[in-house]
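The structure under discussion is supplied below as structure tokens; questions concerning it will follow.
With one protein chain removed, the remaining protein chains of the complex are shown where they sit.
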Amino acid sequence: MIDVQNLADDRDVPLNKVGVKGVRYPVTVLDRAAGVQHTVGVVDLYADLPRHFKGTHMSRFIEAFQRHRKDLSMPRFLEMLEEIRTDLEADAAFGVLSFPYFVERPAPASGLESAMSYECRYEGEVREGRRDFFVSVAVPVQTVCPCSKAISERGAHNQRGVVKIEVKLGPFFWIEELISIAEAAASSPVFSLLKRDDEKLVTERAYDNPKFVEDLVRDVYIGIRSLDRFPWFSVEAENFESIHNHSAFAYAEYGSRQGASR
Amino acid sequence: MIDVQNLADDRDVPLNKVGVKGVRYPVTVLDRAAGVQHTVGVVDLYADLPRHFKGTHMSRFIEAFQRHRKDLSMPRFLEMLEEIRTDLEADAAFGVLSFPYFVERPAPASGLESAMSYECRYEGEVREGRRDFFVSVAVPVQTVCPCSKAISERGAHNQRGVVKIEVKLGPFFWIEELISIAEAAASSPVFSLLKRDDEKLVTERAYDNPKFVEDLVRDVYIGIRSLDRFPWFSVEAENFESIHNHSAFAYAEYGSRQGASR
Amino acid sequence: MIDVQNLADDRDVPLNKVGVKGVRYPVTVLDRAAGVQHTVGVVDLYADLPRHFKGTHMSRFIEAFQRHRKDLSMPRFLEMLEEIRTDLEADAAFGVLSFPYFVERPAPASGLESAMSYECRYEGEVREGRRDFFVSVAVPVQTVCPCSKAISERGAHNQRGVVKIEVKLGPFFWIEELISIAEAAASSPVFSLLKRDDEKLVTERAYDNPKFVEDLVRDVYIGIRSLDRFPWFSVEAENFESIHNHSAFAYAEYGSRQGASR
Partner (left out) sequence: MIDVQNLADDRDVPLNKVGVKGVRYPVTVLDRAAGVQHTVGVVDLYADLPRHFKGTHMSRFIEAFQRHRKDLSMPRFLEMLEEIRTDLEADAAFGVLSFPYFVERPAPASGLESAMSYECRYEGEVREGRRDFFVSVAVPVQTVCPCSKAISERGAHNQRGVVKIEVKLGPFFWIEELISIAEAAASSPVFSLLKRDDEKLVTERAYDNPKFVEDLVRDVYIGIRSLDRFPWFSVEAENFESIHNHSAFAYAEYGSRQGASR
């Protein structure tokens, strides 16, 4: 049977990335509390395509993922990309894995446990002699507006927001560490389950601790920088303003990203 | 050229709806302030298919929409459906048109004008001797939690929410009337543009006017019922809770819907 | 601490549904091949609210779900709703759970295994002396256009489509049974992993088996009806047409739905 993909190509245009996108699969990742966590991921896997090949072999990306999906720790994710690179005789392989990560959390007063979900993303790139790995996590939080509090005789508008942190590794770390920094920088964390005594505590604590979207980014930035562990990171915050039908947004980054271009 | 759709079908299964879905087009609708408004719609158009036909003629839906899209007042929308019904020799024709509708609004203290967008939806069904028409509008609002205010020594959690009203016509009305009822029932409307004196007013007014999602639905329900104009309507409210990562939701309906089944 | 929700309400407007919406959680469901399956669900839980209560107690929905999420077989889902109903002294409780369900499948020629994901949805309603339960599943498929094949000298446009089946129970059944009916009615099932010999087989089989969106709905309808197991069901199909930027759509239903109003 003819292998059309392997035919020669004379257009002289190398491709930065070719592969599969949007593959949904059950995956298993590391979990600090429970050892492993079962969740559901959406994965994109690419390799570069040299100028002289007509096409890549799409099925091989799925085969590699199929082999590794039951142990997707950060180092194993890079090993999977290395296998793809070797298998396709490519210079570079790229992968993005997005999944909700769940953490059981106690309510602040009652102590009742419930699960919170945080959108996580691994992004890796491997080349000869070089591996880059990026992890991002999106942390929903509550923010009370400092301006609204300062100018109003009573109350203050507040809303849900989301802090998105992306870091370039660096040594191993737990996603929970980034979540803690984001939640500590907000007016309050958010919870799946709050009884009335929890709600009172959350309301008052948030009111006492107003934060602009700018404050949130700066305080998370300082928190991550003080870990002194990541050569590059970025912090963004988006507030789903309760007085507008649009968001307030802020973004800052530290160091030089390089690698794993979006 | 063979017309496969017109072939006989012996499976004896009539279809409730067949047609086109997700067609995006520039459309023109009526605007109370400006006469007409240019916006962008997504349209679904269907007819029933009797048991003895193999298929419908999909291109005729697009041709009918193409003829009418520059004047999509509510009565003209039903006329378009009637044309489709006749053209396809169907018993019933159905249409759904979703579009953002824009209204210029003054900020409450400064009076500065800006545009707010409201998601609207027409849904129509025409049969021999019967026409049903439903309009819905989604109104973003702010809500302050009465429980949080009552149990906390200071502050109160609040958030953006959305009130969705659907009505069955009835005589002609302006979408702006439903928007006003929804905004009056909330802790505060939301705005695209607020200066600091506006923000102070909005904050204090919302704090003085706390509303559960249940209150919102009930007050909108009473407001619409008092118009005494719609044989059926429904009201739902969803609060994007600032202390949770999920929503609070409430729903009520009046009368009997019938027609234009979803 | 005051319980604002328990205050009397004199507006005389009962609410059909009040509760929580969009709660994302890891869940465990039954799996025909593996016994249980770990996946991720998004849940909405509601109860009705009698006219004389100001508000519901939102945290109790989460507490009930927290207790049951590790065993969400269909009967247990209804038991959870019954607990909510009792706990909130409501007449009715409602629940919707959406989750991807994964099935390992062999490629048609090579036999290589890979996982396919199917969006599933449970919808339940419990009242005194009555329980209604609906299950839906969305099955991605391939369809070749019979008209395009008949009128063209070579080739035929084809595309991915999705068949959505919803059934009212009825005795226990496996989701896999509905998936099989949908895939058998299409020009071809779709797969996560296909080698070249698989691709040849899929291409030729689909070309030999052209189906309109209307055919798909009719053949699935006949397949489910012949099971003689569900008092109500609906079938819809949407083709993401490869020659258009919109979809072709068809819908049919059997019996009378009743219960668990959307």
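In this document, chain identifiers A, B and C correspond to the written order of the chains, with residue numbering beginning at 1 in each.
In the analysis below, contacts are C-beta pairs under 8 Å (C-beta built on N, C-alpha and C of every residue); 3 or more make two chains touch, one makes a residue touch a chain.
Here the structure is a predicted model, which means the values were calculated and not measured.
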item: Residue, one of C:6, C:86, C:152 or C:258, that touches the chain absent here; value: C:152
item: Which residue of B:14, B:100, B:170 or B:231 touches the chain not shown here; value: B:100
item: Candidate in contact with the missing chain, chosen from C:11, C:76, C:131 or C:200; value: C:200
item: Chain A residues that touch the omitted chain in the full complex; value: 1-2, 4-5, 9, 11, 13-24, 44, 46, 49, 54-56, 58, 146-147, 150-151, 212-215, 217-219, 221-222, 238, 245-253, 262
item: Missing-partner contacts on chain C, residue numbers; value: 116-117, 140, 142, 144, 147-148, 151-160, 188, 190-192, 194, 196, 199-200, 202-204, 206-208, 240-246
item: For chain B, residues in touch with the removed chain; value: 1, 3, 23-26, 37-40, 59, 62-63, 66, 100, 102, 112-115, 117, 192-197, 200
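Assume only the chains that are shown with their structure count from here on.
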item: Intercentroid distance (Cα basis), chain B paired with chain A, Å; value: 35
item: Length of the line joining the C-alpha centres of chain A and chain C, rounded to whole Å; value: 29
item: For chain B, residues that touch 2 or more chains besides their own; value: 147, 151, 244-246
